[in-house]
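Heads up, one of the protein chains got dropped from this complex, but the rest are sitting where they should.
Let's turn to chain A:
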Amino acid sequence: MATRHDTAAPPAEGGAAPGRPPADPVSLEKERRRRDRLSRRWQRDIRWSPYAFVSPFFLLFVAFGLFPLIYTGWASLHQVELTAPTDMNWVGLRNYTRIFDDEFFWNAAKNTLTIGIISTVPQLLMAMGIAHLLNYKLRASTFFRVAMLAPYATSIAAASLVFVLLFGRDYGMINWALDMVGINPVDWQNDKWYSQIAVSTIIIWRWTGYNTLIYLAAMQAIPQDLYESAALDGANRWQQFIHVTLPALRPTILFTCVVSTIGASQVFGEPLLFDANQGTSGGAEHQFQTLGLYLYEQGWVAHHLGRASAIAWTMFLFLIVIGIVNYVISRRLRASS
């Protein structure tokens, strides 16, 4: 190996290589050509190896990421049935007009929005509070962090099934606990708002710890001098939190909002498994059917893949709108500060 190191020395340094015996013109010429060859190989390596390193990712990405994205848009303009996915009939925008006329689509869109809000807002607020506490010097802080992250290791399936039992109407632990404090039992599965709260609880439980760690990481990156100067200016802890911590966390908060919004738009497994009737309608009266579940129902139960594609693209457009709104708000915030 050591010899190869030697011979592969880059030409830029090559001329100065010490200890080479002086040679006759023929071998000098040979040597020169050898160096040219190496130099070309070297140039090629420098030039093309970055592409070699990124191309496997992009090849897989084009096949399993980009192509499906575009193809979904294409399929949404056709009538395609699950039973014969290769038979595509051009229908223009009919899939879109049909789902816009469909009351279940709007119901699912509204549910996705409300579940998104009641799962994301408390989740991020709690995560912020816990992160603030964990930012103190604590005994067993690693234990707390790992324990808070444990739900993240739990799957949607396991978590949903456990919460179905905990939220049981007659013998569930949550109703029992409510009863203990004198609150009437709640029909967690059939009442519209309570069922949405229950579905959101599963999401909150699984993701709060993860967001906590992200906030905590950002908090630990805030320079201590900012707090010191704020304290010197007479700011109490709450004012320090408002005037130092929150502004420093703004990019992280924005990041978690975007990620949670995307996550919330895709909620699928929780409402699917929370349904006592084991259907895909999100409860007997569609009370917690999300867009993800509606897409599944249209595509895999009703076999209308074209219509399901239109739902998917509509979700995508919603997200783009939310992304633009996010961007505008963050620019406003930055401009005002």
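Assume a residue touches a chain if its C-beta (ideal position, glycine included) is under 8 Å from a C-beta of that chain, and two chains touch if they have at least 3 such contacts; residues count from 1.
Keep in mind that, in the parts below, contacts and distances are computed from a predicted model.
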Chain excluded from display, named as in UniProt, from "Glutaredoxin", "Acyl-CoA dehydrogenase", "Glycolate oxidase iron-sulfur subunit" or "Cellobiose transport system permease protein": "Cellobiose transport system permease protein"
Contact with the hidden chain (one of A:I183, A:L246 or A:I262): A:I262
Chain not shown, touching residues in chain A: 4-10, 13, 45-47, 49-54, 56-58, 60-61, 64-69, 71-72, 75, 85-86, 126, 129-130, 133-134, 136-138, 142-159, 161-166, 170-173, 176, 179, 205, 209-210, 213-214, 216-218, 220-221, 224-228, 230-232, 235, 237, 240, 244, 252, 255, 258, 262, 265-266, 268-269, 273, 278, 292, 295-296, 299-300, 305, 308-309, 312-313, 315-316, 319, 323
